[in-house]
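Only a single protein chain was left out; the remaining protein chains are all shown in position.
Up next, chain A:
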Amino acid sequence: YDPECSQYVLLCANRTCLSGFPGQSPYRALLETLELTNTKLTLQLINDNNKVRLLLELYRLQGNMTRVKINELKPLKPRFEVPDVLINDPPTEPLSLLSQDENGVVLSLGADSQWLIVSAKPFRLDIMEGREVLLSLNSRGLLAFEHLRIPLLTALANGLKRTSTPFSLLFPFSFSPPQCFSPALSIGLHEDGMWEETFKSHTDNKPNGPSSISLDFSLPGVEHVYGIPEHADSLKLKTTDGGDPYRLFNLDVFQYELFNPMALYGAIPVMLSHSAQRTMGIFWLNAAETWVDISSNTGSSETPQTDVRWISESGIIDVFIMLGPTPTDVFSQYSSLTGTQAFPPLSALAYHQCRWNYNDQEDVAAVDQGFDEHDIPYDFIWLDIEHTDGKRYFTWDPHKFPQPKDMLQGLVDKRRKMVTIVDPHIKVDSSYKIHNEIRSKGFYVKNKDGGDYEGWCWPGNSGYPDFTNPEMRAWWASMFAYDQYEGSMENMYTWNDMNEPSVFNGPEVTMHKDALHGNWENRDLHNLYGLYVQMATAEGLIERSGGVERPFVLTRAFFAGSQRYGAVWTGDNTAEWEHLKISIPMCLSLGLVGVSFCGADVGGFFKSPSTELLVRWYQTGAYQPFFRAHAHLDTPRREPWLFGPENTALIREAVRQRYALLPYWYQLFYHAHHSGQPVMRPLWVEYPQDTATFSMDDQFLLGRDLLVHPVTEEGGRGVTAYLPGKGEVWFDVHTFQKHNGAQNLYIPVTISSIPVFQRGGSIIPRKARVRRSSSCMEHDPYTLFVALSPKRFAQGELYIDDGHTFNFDKQKQFIHRRLSFANKALSSRNLAPGSQFITPSWIEKIVILGASKPSKATLKTPDGKENLLEFEFDASMSVLTLRKPGVNAGVDWTVVLQ
C-alpha cells in the first residue's frame, strides 16, 4: 500500500483546496422554510452559487445529544443513509424555539441553559452553554455537498436542456480550482475523475458524478481530540496540517506503518474532544471513504481551539453531537446510539493460542499437551486458513484434519475451546456447496455490469457474498448450524479475517468502489462490509445454540456498532518493540469509541520476536482485553515453552496473572456491555481534570481501579509511571507497597516485572487458584483485595453468572454485589435484587491493603451467626489477611474489624 494517494484523484487531499474559502460559505438557511415538530426542526439550505437546495434536519436526542442531518432536498435518486448501525431510531426530546429573527433562530436544548443557534447567512450552527460556545458547525464555511448529476452527454441526449435547467444547477462548484480533488470543489465539464477515474490499472465509474460531502466543526477551548480508529498512531490525535488527513477506509494493509494517518482495517467515525471542563463527541455516521482533517491553534496566545473537518465520498451528512459533559456521559451517549460491547463468554477473556497455522490434529494435540506439561493455562486454540480444504471455508483439509470432532472432543475433555477461521471470500468452484448456493441465490456482490463480482484472494478466484443483504446474512448464519458446518461442535467459535474486504487484485487490495451491493455501490457502504460479516457470523453462532449461548467472533474489519458482535484485533502487526508500544494507544482509541474487546497479536504477526520482546508482549497482552498470541506462517515456532525454562516461567507467570484477574475482567466487560464504559481506559477518562494525563498512552487503566504501565522498552531497567489523583494512594499489586497519587513514580524493573497498581479505595476480586482453563476455575472461591483509601474506605463489585449463556440477560440469572469497606466493616450487599443465581463459589480470603491491626475480626451472616475469623497482619506493609471467611459469594455478609 502506498500511503501517498496522489494517483487517487478522488479524496486526494490537497490542503489548499480543502481549506477552501473559510468564512465564505455559499450556504444560507431559508428561515421561511423552518418547520418545528415535536421531534425535529427542518429547514432548507440554499447554495447561493448554484441554487441547489439542501434539507437540514435538527434533532434534540435524549441523553444530551444533538443530531444534524443534511441531505439534498431533491436528490436525483436517494443518497445512501447508513442502516443497521444505530440500534434504534434515537429517541428525541422536543426542541423549543426561544427566539427568531431574520439572522437566525435560537433553540433550547433543555434545562442546562444549552442553546442551539442557527445562523442564516452564512449558514452556521452553534451549540452554546450559557455564554460559552461548545461547538460550531460550518463556522469555517466548509460545508459542501456535491449533488448527484446526470452526465452532461446524457443530459443533453435526454433533452434536459430543453427544460432550461441552468448549467449552474448541473455543475454547482465550477468556481473550484481545477487541481483540486472532487469533494464539492473540483467540478468542471471536462474534469478528470468526475465521472470516471483510474487508480493504477483500475477504473472507477461514477454514474452520477462526484457525490462527496464535507462539514467543519470548531471546538473552542479544546486541545485534545481522540478516537477515529483505526490508525497506528498516538492516542491524542495529531493535527494534520501539512500532512495527510486521517483516512477511514477499511483496507488490508501489508505491514502497516506506525505514526501514520493511513487507513487500516477498520473505521469508526467517532471523535472525542476533551478539556478539563468538558468531554464531547462527534459521530459522523457515514460508511463511505472518509477523511478527517484536524487543525489547532495550539501554541498561539488565543484561547485554544481545535478545528476539525470531515469529508466523505458519498452518502449524506448525518452527525451526532454528544455533549457529554463527562467522559462517562459521552460513553453512555454513544452506546445509546450504536449499542454496547457484546458480553463475551468468560473464556474468551482468557488466553488464546494462535498460529498460522497449527498443521494438523496431531499438532493441535501436541500444543494442547505442551500447555499442560508446562502448566500454562489456555482456553482457545486457533486454526488459520490452512485447516480448510483448499481455502474453502466451512470445510476441513481431509488429510490434516480428518476427524475434527475427535479433535474438538479432545479439547472438550480439557474444558478448552477452538476457533476456526471463516473468511468472506468464497472460492469460485462449482464443486463447493457454499459457492453454489450463494451463486444460485444471487447473493454475491455484483460488478457494475451486473455479473458476479470476482476477485483474487486466498483460494484464488473468489466471490464476495453481499452481506448487506439481510437474506444473505440469514443464510450465512444458518451455515453455522452443527449439521451445516460439518465437524463443528459447541466449543468451536469463529474468526472473520479479510473482511475489509481484501481483494488481492483490487484497487488498494480491496473491492472496486463501483461494485454493487443491491442498488448501492461499494463506494457508499464500503466501511460497513466488515461489520455485516461479523454480525451475520455472530448471529449464526447464536442460532446454532437455539439462542442460548453467547457467541465469540473475532473480526479484523469493523465500523461503528461492531462492538455489538465480538472482538477486534489490530491486524497484521510486526514483531518489533514499536508495535508492542502502539498496541496501547490503538486499543485505547478503540475503547473510547465503544470497542472494548481489543487486542494485538502477542509476539507480533510478521517477523520473529526476540525472546525479551516476546516475554514483554505476553506481560503487556495479559493486561489488554483480547489476549491472543499469533504468528505468521513463515516464522519459527514460538509456543511459550520454546525459549528455555526461565522464559517459560516468565510467560507462565504473565498468563497466570491474567487468569487470576478474570473475575475483574469479566466484571469490567459486564459493565462495558451494560453501560458502554470502556474496559481499557486512558487515564484522563477517570481523571478528566488532570491535564498531565491527557496525552498519556504508555500506561492505562483497567476499569477505574487498576493502573498498568507495562514495560515496553528493550532492555528496560525501569519505568516511570504516573499515578494520578491528588490525595489518593495506589498499591503495587505484587508487593502491596503503597504510593501516593499525583506523582511520577520511578519503578526499577526486572524481566519479570509487570508494573500494576490498585487504586486505594477499590476492591478487586480475584481467583487465586489458576487452573488449566478458565472453565476449570468456574466454581473456585474468590480472594478479595481491598485497597483502602487514605480515608479507610473502599468499594468494589462482584459479578457472577454462568459465564457463557444469555441467561444473565433473559432470565436475570446473575449475581451482582456491592462490596464496600467503611467504618472498619467490609460488607457484601445485593446490587441486583431482581436477579438470581446460585454459585458454589465462596470467599476464600480477604486481603486488606493499608489496614491497621485489629484485635478481632468477626464475620456476620444473614442467619445471625457470627464467627471469629483468624487473620494475619503484616505490619511492614500494613496488610491484613483474613483467613477463610468461607461465606458463599452470592449472599449478604459483613466482616467487622475491632
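Criterion: a residue touches a chain if its C-beta (ideal position, glycine included) is under 8 Å from a C-beta of that chain, and two chains touch if they have at least 3 such contacts; residues count from 1.
Quick note on the criterion: contacts and distances are computed from a predicted model.
**Student:** Leaving aside the chains on screen, match the unshown one to its UniProt name from "IBH1-like N-terminal domain-containing protein", "Histidine-containing phosphotransfer protein", "Glucosidase 2 subunit beta" or "Gap junction protein".
**Tutor:** "Glucosidase 2 subunit beta"
**Student:** Among A:Leu76, A:Leu97, A:Ala481 or A:Leu633, exactly one should touch the missing chain; which is it?
**Tutor:** Checking the options A:Leu76, A:Leu97, A:Ala481 or A:Leu633, the one contacting the hidden chain is A:Leu633.
**Student:** Which one touches the absent chain: A:Asp375, A:Glu713 or A:Asp809?
**Tutor:** That would be A:Asp375, which touches the missing chain.
**Student:** Which candidate, A:His231, A:Lys414 or A:Arg550, sits in contact with the chain we can't see?
**Tutor:** Selected residue, touching the omitted chain: A:Lys414.
**Student:** For the chain that's not shown, point to the residue among A:Lys40, A:Arg473, A:Arg772 or A:His816 touching it.
**Tutor:** A:Arg772
**Student:** What residue numbers in chain A mark contact with the hidden partner chain?
**Tutor:** Within chain A, the residues touching the omitted chain are 359, 362-363, 370, 375, 399, 413-415, 633-637, 639, 641-642, 768-772, 775-777, 780, 844-845, 883-884.
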